[in-house]
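Here the complex is missing one protein chain, while the rest keep their positions.
Then we have chain A:
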């Protein structure tokens, strides 16, 4: 998953350099959510106000949404089955990535596929952090979400 983005990034950058106006058109802005508040797992950290529009302008939909929405998938492993798959009704991460992730439960495997689906927390961190580490974006835990009181206690962090 992470490696795909390495290949995509220069291509996408080039694309947006050539067509700088396209993604910021009114139609595009209307089609994507501007901010997504990620609070599904909020316990030790405050919710994240994810600037979805800014990321949607910088990257392809499939960079994060696999084949569920927007442009067609480019990962050849996914293309084997999802070449003509239409956008799904629900595009949120949590519709496929469930809260609890173990090798005990999970989606029914299709042969060699979909047998190792990460949970919601893993999907968010692996995806966001994977890209942030490669692009030099903020990577520290509290750079995206601050500690809650419980979090401060858990990590034995002194109050500032």
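The rule is simple: a contact is a pair of C-beta atoms (placed from the backbone, for glycine too) under 8 Å apart; a residue touches a chain by one contact, two chains touch by 3 or more; residues count from 1.
Please note the rule applied: contacts and distances are computed from a predicted model.
According to its UniProt record, the chain left out of view corresponds to "Fe-S-cluster-containing dehydrogenase component" among "Transcriptional regulator PadR-like family protein", "Beta-lactam antibiotic acylase", "Fe-S-cluster-containing dehydrogenase component" or "DNA-directed DNA polymerase". Per the touch definition above, the residue from A:33, A:115 or A:137 contacting the chain not shown is A:115.
For chain A, the residues touching the absent chain in the complete assembly are 3, 77, 100-104, 112, 115-116, 118-119, 121-122, 125-126, 129, 133, 139, 141-142, 154-158.
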